[in-house]
Every structure is written in C-alpha cells, then in structure tokens.
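Inspection log for the structure reproduced underneath, given as structure tokens.
Only one protein chain is missing from this complex, and each of the others stays in its spot.
Per-chain residue numbering starts at 1, and chain names A, B and C are given in the order in which the chains are listed.
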C-alpha cells in the first residue's frame, strides 16, 4: 500500500481528518447534543469513509493491476479507466 | 442525545472502538501494509459505523418518537417496534 | 401499507419505473452493451431503490408511528420530523 510518498501522505491526511471527525462525534455525545446533530456528524464520517475507500481501491488498481496512464495495451488501459470510474460512482 | 447514563456510555464506548480501528488503518498505511489488508481494516470500520448509526437511530426512536416498551397505544408500539427492526436490517 | 389511495399510486408508479429500468438492464445485457453502460444502468436502479425505500419508511413513520403533521405532542412531532429527515439523508 501507499505506493508513492505523495499518495501515502494524501491517504494518511484523509485518515487523520476522519479521526478528527470521530472525535467530534464523541464530543457531541459527551455534551449531549441532539440526536439529529450526532447523526449529521456520523453521516459526514460515512461520506469521508467512502472517499477513503474509493481512493485506496483506485490506488490498488493503478499500482497492482493496470495503470491506465502507463499501460501499453489500449484495451486494458480503457478497461482499467472504466473500472476506476465505476468504483468512484459506486462509492460516491 | 445520550438519553440515559448507560446508553451514553455504550455509545461512547462504540465511538472509541471505532477511533481505535481508525488508528489501525493509519498504522497500516504508515507501515505500508498491502492494499488488501488496508481495505479489510476499512471494511471493519464501515461495519462498526453501521452499528453505531443503527444504535443512535434506535435511541432516537425510543427516546424522542415512540418507545415500544412504554407506549400505551398498541398500534404505535407495534409500528415503532417494526421501525426499529427495519433500521437494524437496513444498517446491518 | 399504501395508506391512502394517493400514496399507494405514487409508490406503485415508483415500482413500475424501477421494473422498466430493470428491463433496460436486461436489454443491455442481451445486446452485449459495454460493462460501463450496464453498470451505469444498475447504478440508476440502485438510486431508484433507495428513493423507494426512503418513501416506504417515511410512510411507515407517518401512518404507523407518529405523523408530525397531526401529532398533538410537539416533542414527538419534532422527533418524528427529524427521523424522517435522517431516513432521507441516509438513503439519498
């Protein structure tokens, strides 16, 4: 995992943001905020988790299966590009 | 939110477990574990987030809408009970 | 279920649209359309299923638990309103 220094930093930054969002959920529970507020915060974490999942899957495709930007076979390059689009659509 | 001391503690314990799981995701990225391992850890967090969401929604129904255990109107009690089952089914 | 004639017709219309979308998926497979096209059609069905689920849950809350528009107790009315919003947010 974490196939380039830049990719690794981006993913770790995403994880840290999610950890910060989870702390906000904990504080909201501690201070007895309304359920709606808590569920709103949880919905943001879920969205951020989807984004993280999509990025890790995309990296996996690029670094361990087929990287559309470097693939010599144009059919495979197109297939991998479409797959990355699909992963993004389904995890949006 | 957090309608009884016991419920509040249970929810906070769940949030802390998820925070611990997110730290494991971060460590896996830092130590350049394989993508599959990272995605496995992320899948566990997603499952735990679903459990947390279901529990907060269930508490909201019981404390702010209709608590099946205390409702005088049997139709409402049954409706709320079914709703809680549905929330659990859909977030499992 | 289907608590008023109008609600019943709306839900059945939604189900029929989804059945039409599933026929489009079948035709796309029969005519050997590209995977991306098929997955795009499937993504639309999933979105439409989420909309149907949210509407059935909302109807259940209104007709069998608490209808915010008719509830005498303002706290329950607010709780049910928030619950309906949450169901919509999570199934969007």
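In this text, contacts are C-beta pairs under 8 Å (C-beta built on N, C-alpha and C of every residue); 3 or more make two chains touch, one makes a residue touch a chain.
If you're wondering where the values come from, they're calculated on a predicted model, not measured in any experiment.
Peer 1: So that we can see where the missing chain sits, which residues of subunit A does it touch?
Peer 2: Here the touching residues of subunit A are 53, 57, 60-61, 63-66, 75-76, 78-80, 82-83, 86, 90.
Peer 1: Considering the whole complex, not just the chains shown, which residues of subunit C touch the missing one?
Peer 2: 1-2, 8, 11-12, 15-16, 18-19, 22-23, 25-26, 28-30, 32-39, 42, 45-46, 49, 52-53, 56-57, 59-60, 63-64
Peer 1: Can you name the residues of subunit B that touch the chain not displayed here?
Peer 2: So the residues of subunit B touching the missing chain come out as 34-36, 39-40, 43, 82, 85-86, 89-90.
Everything that follows uses one rule, which is that only the chains that are shown with their structure count from here on.
Peer 1: Which of line, ring, star, complete or other matches the graph of chains that touch?
Peer 2: complete
Peer 1: Regarding the subunit A and subunit B pair, does the interface count as same (over half of residue numbers shared) or different (under half shared)?
Peer 2: Mostly the same residues form this interface, as more than half of the numbers used are common to both chains.
Peer 1: If you average the CA atoms of subunit B and of subunit C, how many Å lie between those two points?
Peer 2: 23
Peer 1: Can you compute the centre-to-centre distance for subunit A and subunit C, using the mean CA position of each chain? Integer Å is fine.
Peer 2: Centre-to-centre distance between subunit A and subunit C: 27 Å.
Peer 1: Compute the distance, rounded to whole Å, between the mean C-alpha positions of subunit A and subunit B.
Peer 2: Using C-alpha averages as centres, the distance is 21 Å.
Peer 1: Among the residues of subunit C, which ones contact at least 2 other chains?
Peer 2: 82, 86, 90
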